[in-house]
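Missing here is one protein chain; the remaining ones are kept as they sit in the complex.
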Amino acid sequence: MSEYRVSGRGRIDTAQPVSFTFDGATYRGFKGDTVASALLANGVHLMGRSFKYHRPRGAVAAGSEEPNALIGTRRGAGRFEPNTRATVQEIWNGLETSSQNKYPSLKFDVGAVNDAAYMLFSAGFYYKTFMWPKSFWDKVYEPFIRAAAGLGVSPTEEDPDTYASRNLHCDVLIVGAGPSGLAAARAAAAKGVSVVLVDENAEAGGTLLSEPQARIDGKPAWDWLASELAALREMGVRIMTRTTAIGYYHQNMIGLCEKLTDHLAELPADTPRERLWRVRARQVVLAQGALEKPLVFHGNDRPGVMLAGSAQTYLNRYGVLVGKRPVVLTCHDSAWYAAFDLHRAGAKVQAIVDTRGSVREELVSEAKSLGIPVKLSHTASATSGRLRVSSIRVNPVSGNTVGAGEKIACDAVLMSGGWTPSLHLFSHTKGKLAWDDDRTTFLPDVTPEDCVIAGASRGLWGIEAALTDGAEKGRAVADALGVAGNAVAYAVEDDRTGTGVSHKELPTDRSPGKAKAFVDYQNDVTAKDLRLAVREGMRSIEHVKRYTTNGMATDQGKMSNINGLNIASDALGKKQPQVGLTTFRPPYTPTSFGAFAGYHRGAHFELTRKTQIDAWAEENGAVFEPVGQWRRAWYFPKPGEDMDAAVRRECKATRSSVGIFDASTLGKIEVVGPDAVEFMNRMYTNPWTKLAPGRCRYGLLLGDDGYIRDDGVIGRMTEDRFHVTTTTGGAARVLNMMEDYLQTEWPDLNVWLTSTTEQWSTIALNGPNAAKLLQPFVEGVTLTEEAFPHMSCVECTVAGMPARLFRVSFTGEIGFEVNVPAPMGRKLWETLWEAGQQYDITVYGTETMHVLRAEKGYIIVGQDTDGTVTPYDCGMGWAVGKKKPDFVGMRGLARPDLVAEGRKQFVGLLTEDGSKLEEGAQIVFDPKQQIPMTMVGHVTSSYESEEVGQPIALALVQGGQNRMGDTVYIPMPDRTIAAKITSTIFVDPENARLKI
Amino acid sequence: MNAPISSFDPFALVETSAAQVRVASPCGRLSLRARGDLAPLNAALGLTLPEKIGQRVSAGNLEAICLGPDEWKLETETGAVAGIEEACAKVYAELPHALVDISAREATFVIEGVRAAELLTLGCPRDIATIEVGTGRRTVFDGATVLIWRDGESSFRMDVWNSFAPHLFALLDTGCRELAAEAA
Partner (left out) sequence: MLLIHCPYCEETLPEAEFAHAGQAHIIRPENPSAQTDEEWESFLFIRSNVKGPHYERWRHLHGCGRFFNAVRDTVSDRFLTTYKAGAPRPDLETLTGEVK
């Protein structure tokens, strides 16, 4: 047994010893210990250094509210987590832990000079110190702040763990499995009601785990707890431990983070480390209990100074005495019980120091009977001890006079500043708080959610009160669900009830200006800092918080908020409710990024859509690029080829013989119904009435503002049926826009839209040999100029597969797009690939497709257009139906700005020096003008062009269509490039190559 | 997993003590859109199209599910699609409608096993319990639109567009293993 372990106490399993390391030294504890309880059992209080002053710190609490004892935990490569609370992390054989904020060692830390220079680091010191000179910013201030910022050290390796998420719907969610939560579960769990009970601790029970002396319904508390948990499980209540309710969101959605493996020595297969639950509950019971407040006095942060209730927990739950000669310092009855428990367990309590003048007689007489000296009407003005408290200085207080100090030697100070309800989740609901003057705290008042608060969360004290209230609230939620809850009543013996008072910082006989009386341990905020912030003009509590950093980081006000408020309101001369509380924000406790990412990492990071031909492309060495949600083959390099070489080869082969391209990702929408043509007339700029079945046309889609939204070839399959294609990235957006107009503006039209993008695999063949290659496979149509001219479409059979065949070209060569039922795509692809070998068929990717279309001046919506470009800007007035009464965008095209002179227009560019322009580069008319220059446009597309013999570019240039032959300039960082404005069509302007 | 859906084998893709997922054999699927008095279409199809979203009706080898106020999905044998198109075409003049063959658009995962319903909660935010046995719903699973058919308490089918299948299967696969490990 370790020195401070009390045999026969606690819930640890002494049959299962566990060894772990802390800063390299090996310690022993037992299964059921946390890192903090095991270290304390070994007499180790010093667990970390504070963030700003690097002051030595120990555990001040025993639960998730711990601000000081933040450690790094390690489990082999990649599994390192900083800022884990030692009070929560369970130990297992082989666990490696380390302290933070220290160099070179925890016991001797050079950063502690900050502590000596603490006058420099007062409230708002960042704002005051790093002001001038300006030149210091880059070299001195920023590196300093960056080095000092942040708690702990980030992990550097990829996390090998997996994370999970799940949705859960239930009737009742109860947060907190202490007495009130357990009673609420029992009362609410009527037949047919699904109840979920969650607790952040390793085991359910809450306060009961720290108060084994109580007897409930005649049974010792722990026996009652065991049988109650078994009964609840029997009733179908789902009990989840190590599960923290991190946030309360709209309409009773609660986020839960369940930790599944951090307490295990061996990681089980297929088990995620953490799981994020999104719970939607019809009713929520918040039974989170209360948090004990520290007392604010000089030296209240020395290792060994801790909350009295936590000391009680270490003793009763873990069998650990946090000190052998503790002093208890309190303003609340609860700490007296802690003193009695420790004293009876073998500690010699040096004194109970209470700030109050009178205390319940039974407590005083029990102290006397145990031989514990009692000092009422006393304050604490200092502690001493370098790395562990060795004495406390206490002074009698009479009225406003603080008497002479007296030093009491001790090895621990157990303090209690009273209790504050845990209001965090309630506050997430935008619930209103009500100030309770008697208890000097805020209590939950009204919330817009279907949520009730039970037990200590609403200021009730004692196990019986919590059980009774929990049962009442459990029945209330059952009522709200329209079922009769279970009637339960509880009788509790040896219950510990009590009262107390609340304080701002404790009075002292020394200069308060020199006191290091901490309010927020984690951020090193003292009472003096809060008062300084008010003196310097901060009036709102939110400003005080930001100026001082009180209640920030992982604390989120758990320990500091009410003490901070009491001090700030005193400094402001206002009552607390007039000052108000800062916002509690989710998550309740720090939550890993992994938990939020869930399954979405690595290969599953985001949804990636793949075509039926994707696997062939991968087998054939394609390099891929993402286009919308799709991954598309970008180019197909042969061994030794870079991208430029591959694209050059692919372009040349397509223009000289035949290229094959997977166009399956093109959006496809089937427009069907008697009013199909009317709908098309209204949606697209083009006229559709005269388009005969079997013919297709390039369609342009605008928004009602007159700007281009999408484009694509549209075939009229029959009188009432159109096969619309959209851009790859625009498919969902276009269908949504069409549905919007159809459902809400023109509900009278008899026409319906069906997405057929994935019905078809689409294979494009382009090049002078395309028809020759395809013809032998086609039944039902002859691929001649007469029988199947350019811009035709037909239902036929290709290689025995039912097909929709389009004769279209996005390359300027003879082109076909063969649509076959999607799963047949790869078979057709391989058939054409094999037959194409006689023509040296070449597969090309999206990059070659881009080059070939740019050589013909075809736009890519979203690359050459940016949402401010009209058909006329693009020289595509020919696509706008002039005789139609209306179409989407028609009125928009007549807006004053859209018909004004000097709009940016789509042109070609050829550089004078033959260099390739950069896409996005800005264009000017006069390169000699003063900076900032007047920018008149930009390059939208730019490629090497084997066919043209020099790089080509497309651009939007002010008034460009009237500037053919003019020279414009593209200033780059190293030089200015001159380019001539040309037509957008660089290859075959007569379209001679389209002819078979 | 890179394989496109057409290359999945029809046997179980993953099977654990919690659930199994396999791909259903190909079938005929049609999207039907119409409004007004549906009598002509009912006669042509030989069943009464359900008018409550999520409801299903079947007759012989044809099953219809209502997906929207004017939308149904028809499922049948692969060879029966042409016959349905023909029958509906005959009543087109009387009741204009849209009938589109979407047989090749999607694949179906059959999801069964003691924890099949819970497996769906990994990616589906809606309460699976509200999809009664014998009904179905279009909903979202891990970011993709899917159609879930509930054939039994622990027996589901999930229709997904081909290109989403590898991504969605990856999650179902992870989930089957995770749920099985949880029970162990």
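Letters A and B mark the chains as written, and numbering starts fresh at 1 in each.
As a convention for this text, contacts are C-beta pairs under 8 Å (C-beta built on N, C-alpha and C of every residue); 3 or more make two chains touch, one makes a residue touch a chain.
All figures in this text were calculated on a predicted structure; none of them were measured in a lab.
Which of A:Pro747, A:Gly914, A:Pro932 or A:Gly949 touches the hidden chain is settled by the complete complex: it is A:Pro747.
Residue-wise, the contact with the chain that is not shown comes from A:Met253, picked out of A:Met253, A:Val501 or A:Leu607.
When the omitted chain is restored, the residue from A:Pro896, A:Pro932 or A:Gly949 that touches it is A:Pro896.
If you put the hidden chain back, the residue from B:Asn42, B:Thr139 or B:Ser154 that touches it is B:Thr139.
Contact between chain B and the unshown chain involves residues 53-54, 67-69, 71, 125-126, 130, 137-140, 145. Against the chain not displayed here, chain A makes contact via residues 249-251, 253, 278, 280, 430, 448, 704-705, 736, 739-741, 743-745, 747, 885-886, 890-892, 894-896.
Methods note: only the chains that are shown with their structure count from here on.
Remark: chain A and chain B have CA centroids separated by 33 Å (rounded to whole angstrom). Residue ranges on chain A touching chain B, taken from their complex, read 162, 164-169, 268-272, 278, 280, 599, 603-604, 606-615, 618, 630, 670, 672-674, 750-752, 754-760, 821-826. Residue ranges on chain B touching chain A, taken from their complex, read 2-7, 26, 31, 33, 70, 96-106, 118, 121-122, 124-127, 129, 142-144, 161-164, 166-167, 170-171, 174, 177-178, 180-182, 184.
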